[in-house]
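Here it is, the structure, as C-alpha cells.
The complex appears here minus one protein chain, its other protein chains still in place.
Chain naming follows the written order as A and B, and within any one chain the residues start at number 1.
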Amino acid sequence: MPTIKLLFNKTLSLKITKLKIVLKIRKFEIWKIKNMSDYKNIINNINTLAKKIIKPVNLMEVCGTHTQAISRYGIRQLMPANINLITGPGCPVCVTDQSDIDNLVSLALAGIPIATYGDTIKVPGDFGSLEDAQRKGAKIFAIYSVEEALELKKQHPDLVFFGLGFETTAPMTAYAIQNGLTVYSAHKLFLPAMTHLLKNGLTNIDGFINPGHVSVIVGTEAYNKIQAPQVITGFEAEDVLVGIYLLLKQIHEKRQDVENEYTRAVTENGNAKAYNLIFEVFESGDGLWRGLGMIPNSGLKISIKYQAQDAKVKYQNILNKIKHTYKKNAACKCGHIIQGALKPQQCPMFNTVCTPDKPFGPCMVSSEGACNIEYNN
Amino acid sequence: MNNLIKIDEGGGGQASADLIKEIRDILNIKNKWTNCNDDAAIFNTGKEKIVFTTDAYIVDPIFFPGGDVGKIAMSGTINDLSVMGAKPIGISLSIVIEDGFPKDDLKKIMQSINNVSREAQVPIVTGDTKVTDKGKLDKIVITTSGVGLAQNIISNNGAQPGDFIISSGDLGEHTIALLSKRFNYQTKIKSDSHAFNFELAQVGKYLKACKDPTRGGLAANIIEIADKSKVKIILDEKTLPYKKETTAISNLLGLDVFSLASEGRFIAAVSPKNINKTLTLLKKFNKEARIIGHAESGKGVFLKTSLNTLRPIKMPKGKLIPRIC
Partner (left out) sequence: MCLAIPGKIILIKEDKAEADFMGARKEVNISLIDLKLKQGDYVLIHAGFVIQKLSTKDAKNSLDAHNKIVIQ
C-alpha cells in the first residue's frame, strides 16, 4: 500500500496593505495506512467531519479512473449521508461531441482507415459507430498507443488517428504528429472545464477530487486559479479516502487550497516537457464538449505549422458536406450526467433501451462513463 | 433484434447468451437428449449416460506461448466432457484450412493434438478435412466434438448456501499469453491450456457445480453457477486466483481481469465437509488450487473488496477492447 509523504507547501503571499508579509505554511499530515483498522480510522474521520459540516456536500471527481476506483472499492457505500460523490466530465470518450463521431464515421465509410483508442469505436452517432462502419467494410483499428498507429501508417499511408483525451494524452498525439501521423483532433484541456463547471455548471460543486494523471503533466500550481477546494488524488482506495477527508477538512475550515495527496507522482511543475510539447503542436481554442457546449480555450486544434497532418484540413471536402442532425443526441441525457446534474437512473433510457450491449450514448459505452459504471454496480 | 451478427455475440458475454438463445429457440427438437442448454448434452441409456459436446476453435495467433490452436481444440472438448463428470472416450476432428496455409504448421498443430490425445488417453476417432480458397477463411478453423460416458453427472446448478467456491489454479493465463503478440509485451505466462480429465476425475464426486472458465472468464461462469443454483456467491478479493503479472498486464491494457479466459482450469462449488480432501487432491496437480469465495442464500455475484464493501460482478461485455482512459 502506498505511503503518502509529507508535503510542505510554503505559500508566500505578499500583502501590500499595511506592508505586511504573510508567510503561510501549510503542513499536511503524513499518512501511514497499514491495514483495515486504518481505513476505519479515515472513514471515522470522514464521518466526524461530515457531522460537523451538517449540510450536503457535493464533491466532484473529474477523472474516469477515479469514477472506476470509487465503484471498484465501493467507496460510495462508506460515505456519510450528506456527502455526495458526483461524477464529472472526466471521461474523454463521453465528452466527445457527436459531431466528431459522425465526422470520423463518415471518413471511415469514405474509405479512410481510422485508428483510435479502444472504447471510442463503440460510440453511436447518426451514421452508426466506428464499429458499425467496420462491419460495412471500413478499416478501423482499436489501439493502445500512438506508436501502433505510426506502425499501421506504414501499411496504410492515409491512416487518420482520432485523437481524444486531455492533458495526459495530448502529448502522445503531439509526438505522433511530429513523427508524421495525420490526426483528427478532438483533444481537450481539462482545467478550463473545471472553471466552467464552477461558473455555469448545473450542479453546486463544493470541492474537486483533482485528476491524478492530468496533474502529473500539468503540476499543482496550474490549479491555483480554480476557485474551489481541491485535492489532487491518486487511485488506490486509501488515496481516494484520504482525498475525500482532506477536502472535507478544507470545507469545514472554510479554506480553498490545492492540496496534493498524490505526491509520489505529482510535483509542483508537473512534466514540463510533455506539457510544452502539447503547445508546440496544438493551439488552444474553443472546445465543443458534449453536454457542456462550447468552453473557451479548452479545445486543442492542430497549429498551422502542422496543417499538412490535420485531417480536418486534409479532408475538409468530405467533412464540410456532412449534415449534423444530432438525432441520436435527442433523448440521451449523457450531457447532463457528465456534469453530475442527473444521475444515470434519472435518464429514462437507462437500463431500458440503453445498456452496455446496446448503448445510446457514450456514458454507457465507455467503461469510464457514469452510466456504464452504474449499470455494472 | 439486430439483423447483422456482431463480433460481441461471439465473445461469451450477454450478447453471446442472447444469440445462442435465439438459435436454440429455432432448433427445438431434442428427442430423448437432455441438458441441451449446457456445456454438453446427455443421453441416458439406462445403464449409463452418454455425454456429447462440440466446439469450434478460431484463434489469433494460432501459435502462442504454451500452445497452439490444436492443443486448445483437443483439451477444450476433453474438458467440456470432464466438467460434466464424463470420462471422454473419443473425439472427432474437423479442420477447415485456407489455401496457402503452410503444411509444416499444419503438422505442428496435428502433433499438438496428438500430444494431448496421448497424455489424456483420449483418441481422435474420426474427422474431416476441407480446404477453402485463399481469403475465404483466416488460416484455419478446428472443430472438435467429443463423446464421454458418465454414471453421475456433475451439474452446474448444485451450489448451496454454505458451500465453498474453489478454483483449480490461477486463471486468465490463456488470454494473457494470447494477447502478448497483439499488444507487444513479453511475459513468462504461458497459456494454461491442458486437458484436466484425470485431475477432475479425482474430485468429481465432491463437486456440486462445476464449469471451466473459458469464454467470458471467471465472471460469466461464476454468474452461471450462481444463477442456475439460485444462490448468492461472494468472491474474496484477497484470494482471487490471478498472478500479479496477470493483473499488471490487465491494468496496463485496461482489460477486465474477470473476463480473461482459461483453457485448463475449472471452478466448482464444494460442501464444507469435502473441502479439505478436495483441495488436498487438487493441490497435487496445481499448488495454486484454492478457495476463492463462498455461496450464501440470495442472488447475484459479488466481490468483497479490501475495504469490506461488496461490489457486484456483472457479465463481461464481449470482445476485449483495451482502454487507455
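The working rule: a contact is a pair of C-beta atoms (placed from the backbone, for glycine too) under 8 Å apart; a residue touches a chain by one contact, two chains touch by 3 or more.
Keep in mind that this is a model prediction, so the values were computed, not measured.
Screening A:I70, A:C91, A:I338 or A:C363 for touch with the missing chain picks out A:C91.
Note that of A:G128, A:P171 or A:P229, the residue touching the chain absent from this view is A:P171. Shown as candidates are A:V160, A:I177, A:V214 or A:I251; the residue that touches the absent chain is A:V214. Within subunit B, the residues in touch with the undisplayed chain are 183-189, 243-245, 247-249, 251-252, 254, 323-325.
Touching residues on subunit A toward the chain that is not drawn are 1-3, 5, 29-32, 34, 38, 41-42, 44-45, 48-49, 63-65, 90-92, 117, 144-148, 165-166, 168-169, 171-172, 175, 190, 211-214, 216-217, 263-266, 271-274, 277, 368.
In the analysis below, only the chains that are shown with their structure count from here on.
For the pair subunit A and subunit B, the distance between C-alpha centroids works out to 37 Å. For subunit A in complex with subunit B, the residues that touch the partner chain are 36, 39, 64-65, 71-75, 77-78, 91-93, 117-119, 121-122, 131, 135, 142, 144-145, 165, 169, 237, 356-357, 366-368, 375-377. Residue ranges on subunit B touching subunit A, taken from their complex, read 4, 6-8, 13-15, 18, 183, 253-254, 256, 305-312, 314, 317-318, 321-325.
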